[in-house]
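Omission of a single protein chain aside, the complex is shown with its protein chains in their original locations.
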Amino acid sequence: MSKDGSTSFLTTRLEDFISWGRKNALWPLPFGTSCCGIEMMATLCSDYDMARFGAEAIRFSPRQADLLIVAGIVNAKMAPVLKNIYDQMADPKWVMSFGACASSGGIFNVYSVTQGIDTIIPVDIYVPGCPPAPEGVIHALMRLQERIAAGDTHSQRREAAQKRGATQKGARV
Amino acid sequence: MDIRTAVPTIYGDEWTRFGETWKSQVQQLRERFHGQIEDVRMPQEQPTDVPIVYVKKSAVIEVLGYLKAEPGFDYDFLADITATDEEVDPRFEVVYNLYSTVKKCRIRIKVRVAENEDVPTAVGVWAGANWAEREVYDMFGVKFAGHPDLRRILMDYRWVGHPLRKDYPLRGYQIFPTTAPIDTDLLK
Partner (left out) sequence: MEKLNNAEYGLPESEHYSIEKDPDDLWQDSRVIVNIGPTHPAMHGALRLCARLNGETIEKSYAEFGYTHRAKEKLGENRTYHNFVVYTDRLNYCSALINNVTYAMAVERLMGVEVPPRAVWIRMICAELARVTDHLVCVGINALDLGAFSYMLYGFHQREEAYTLIEKLCGARLTTSYTRIGGLMADAPSGWEREVKEWVQRTRKAIDEMDKLLTNNKIWCQRTIGVGVFNKEQCMQYSFSGPNARAAGIDLDLRRDQPCMFYNQVEFDVPVAKNGDVYDRYLVRVAEIRQSLNIIAQCCDKIQKGPIWSEDKRVRIPDKDVVFNTMEGMIHHFKFFMTGFDVPEGEAYTSFEASNGELAFYIVSKGAPRAHRMRIRGPSVWHFQAIPTMVEGLKIADMVAALGSINIIAGELDR
């Protein structure tokens, strides 16, 4: 609708429209294990309020969520649990690696700690910091939204490749 | 300048407050368990903060029970159970840190254990010793005889080796493909 009340048309591709919807309605699953989990809570609470970016519907069930926020350490005992949860999520799904421990093991290069969750599951966006400040998290969320709009994430690329494979018979995905 | 230097802001008056108590307690312990006490290290003489009483393995539960219940001792709070890897023979020292909520002083009991030897469990004295002993078993491989549920606690149940032993590498990673299942035997 324009200002004078007359109706005008907005044309767009269906994929773009779906991406637009997806990016503004991210349902996060907080996988908070340690210190970063506290900062994630601070981001969701008063003063920072992640709801402003359409990501306030926290879902603790992996089947209802599409953004997995891995906040904190993942160690040898936890790694299979994380893999299970990622596998249970429905496509399209995104993963945010929150903090140094999740991204690379951080200062804990020791026997029990997985050196980065990207050795287990594909990660779309990394947030640096130990732990990252809430501003950093919000910045990462906005960057992720941009990339979802552009279709430039692991799960969207996988989806596109599957579609291509279906149309071009014999093409390997 | 070491632990014997009194620093007023960090428990510096401990020796003046508890010195006499500790001396009489150690004397009493020596009389009561004369053959069972291997060695005593007193603060000021040795670099330690509280008296360390080395007890023979066979008598440790008796000593702990005595310290807990005997009037004049009242070490009723089990602050910690841990171990150290000394890399000599006997290899491990199991350490009991006790605190008296009545007298507000502390004492430390130590037991020397060789590799592949058992220590009697303290669960009968303090029910809370359960997990601390499991942790010592997990981290050092010291077994506790008579423990109700001696399993690994921090590491996965398939873990090989004991991480806090000095010969375990800092980066000795181990990877497991599946999660630990529920142990239904524990729920009966």
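By letter and in written order, the chains are A and B; residue numbering begins at 1 in each of them.
Convention: contacts are C-beta pairs under 8 Å (C-beta built on N, C-alpha and C of every residue); 3 or more make two chains touch, one makes a residue touch a chain.
Because the structure is a prediction, the values reported are computed rather than measured.
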Selected residue (touches chain absent from view) among A:S19, A:N75 or A:T153: A:N75
Chain not shown: contacting residue from A:P28, A:P92, A:G116 or A:P131: A:P131
Interface with the unshown chain - residue positions in subunit B: 1-5, 7-11, 47-50, 52, 76-80, 82, 84-85, 95, 97, 101, 104, 106, 108, 126-128, 130-132, 135, 139, 153-156, 163-164, 166, 168, 170, 180, 182-184, 186-188
Absent-chain interface as seen on subunit A, which is shown: 31-35, 37-39, 41-42, 45-47, 60, 72-73, 75, 77-78, 81, 85, 107-108, 110-113, 130-131, 133
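In this text, only the chains that are shown with their structure count from here on.
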Distance between the centres, which are taken as Cα means, of subunit B and subunit A, whole angstrom: 46
Of subunit A, residues touching subunit B in the complex: 76-77, 79-81, 84, 109-112
Subunit A partner contacts - residues on subunit B that touch it in the complex: 155-156, 163, 168-180
